[in-house]
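A single protein chain has been removed from this complex, and every other one stays in its place.
The first chain written gets the first letter, and so on, giving A, B and C; residue counts start at 1 in each chain.
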């Protein structure tokens, strides 16, 4: 029987008018590869509202795996995140002008949740597909980490057999024409996310390969 | 009554023959500033042994605050760490050839511990002292994160009134003559650590200022 | 009457097994856009031989414009070069094990030649096409600068009505899967080079826009 992957992308935030995360997941919506069906969902770049939208989509679609995707302007690689931390510390306001500083995502939650996705296997699959990729050990402290933490908090309590995680993606070239920042084309990002989603759906255990960082 | 700060530094690791963390904390050993006494302790760059040495020093010196210091080659700033995570994932072997991959620091420990030091206040104090500084949200997955996690795990169970944290420091110029990496002089680092240690000793609550990262 | 652009790409050098410069110019070979015909030519990554191949191709094709293209691993943008300097200073050997250190390209040549291409207009056209681009003020001191200098030296003496220049391009993603370096997809690079080539063919004068660097 096939697996179902719910993949979410944020609407644009800050000074950006496009969010490659949303553009990328839209391109994956409805595709079926290797018996894995991918369903895309737009989420707002807003604290807490973003989590509510993910939970509603989980309840509706009953996926096997949930992957939230967000933009990490300045990164050069597609980076599955290892851990979500219980902190909201916004450098800029979200799309509804919320700017929490050093507040927990959930006051009664643990300090952090590890992803339940096989991040090193996902990285390997992306590299094989020709996509620059690496495990990241911080999803920051903005809405990206927030939705990731909220997702893992929900799954742990309400759907422990559903696995979840987060992937950060770089700018696309159109966002980087003037600022000197690194970027990857939307097509490269889509290929990476597709390869990662298939592995996430099919592999419950991660592989043991070197992929840590000294700092 | 005065406060006591125990500050630790690693011996050199990897291809480096000097560890600025150790050199810096040595210079702070025995000084008393603003009624705060600083005691330095060398620790080995070895999984678990490093934690044992810290614990022994805590039991001996009975400090109010413990700050572990490690090198983060490539960073431009002195960076107090926000969170320690329960993972050992070594990109290179430690000084006794241990190279754990994706193992927990403690199998029965929580996913992470937040520092109990006022990291944003420490950053502010360092900036006022003219030292480039910022809060970091990842201490990596090597011995630096390991000792930080081990420290917080010990304090939580055995000495909950003692506060603890970790500070990453850049290369010193002597390590960066050829590799193009950023560096800060030992004197700048020492001034930064001193300013941070005094604030850590005197301030139980952090200040609410912007200091998060979007990713 | 149409214009003819000769565009050259190096074969792979150093540890790389592919050179995106060559892959990109191959895709442009034979296309005609806006009355501009593009002819591609492979050149060896070898001091002096590379210049000979360019000169032979110029004599054969009689182009209006010559653009040499080379890889600049680590850059994030497609970068037309402003100036070629009279120095060979090789950090690594070329593909025939030549490694000149601080020797002139031509002992009787001037210190430098400015490009005769409208580099800022080319940058503007690339940005409009969604391609990250900027003027660069150094082509380095390896075979890229060497062929650029040799080209301008030849054109100045032998074909002063033919205009010439050099464009550096980033890695493609396939080269950057593991090293963390920035990259742009081959398609993005090809679109950039095409836009730049058309402007180079059609515009003799550059536009006056800000595009310098403080250092």
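The criterion applied here is as follows: contacts are C-beta pairs under 8 Å (C-beta built on N, C-alpha and C of every residue); 3 or more make two chains touch, one makes a residue touch a chain.
Just so we're clear, the structure is a prediction, and the values are computed from it rather than from any experiment.
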item	value
Chains shown that the absent chain touches, full complex	B, C
Contacting the left-out chain in the complete assembly, out of C:82, C:127, C:163 or C:194	C:82
Which residue of B:27, B:115 or B:183 touches the chain not shown here	B:183
Touching residues on subunit B - with respect to the absent chain	76-77, 126-127, 130-134, 173-174, 176-178, 180-185, 187-188
Contacts of subunit C with the absent chain, listed as residue ranges	14, 70-75, 82-83, 85-92, 99, 101-102, 110-114, 120, 137-142, 144, 168, 206, 208-215
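Going forward, only the chains that are shown with their structure count from here on.
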item	value
Graph class of chain-chain contacts, one of line, ring, star, complete, other	line
Angle of rotation relating subunit A to subunit C [CA atoms, steps of 5 degrees]	180
Farthest chain (mean CA position) relative to subunit B	C
Chain pair, most C-beta pairs within the contact cut-off	A-B
Copies subunit B and subunit A - interface residue numbers shared by over half, same or different	same
Between subunit A and subunit C, centroid-to-centroid distance (C-alpha), Å	38
Subunit A-subunit B separation of Cα centroids, rounded to whole Å	30
Touching two or more other chains - residue numbers and ranges from subunit A	none
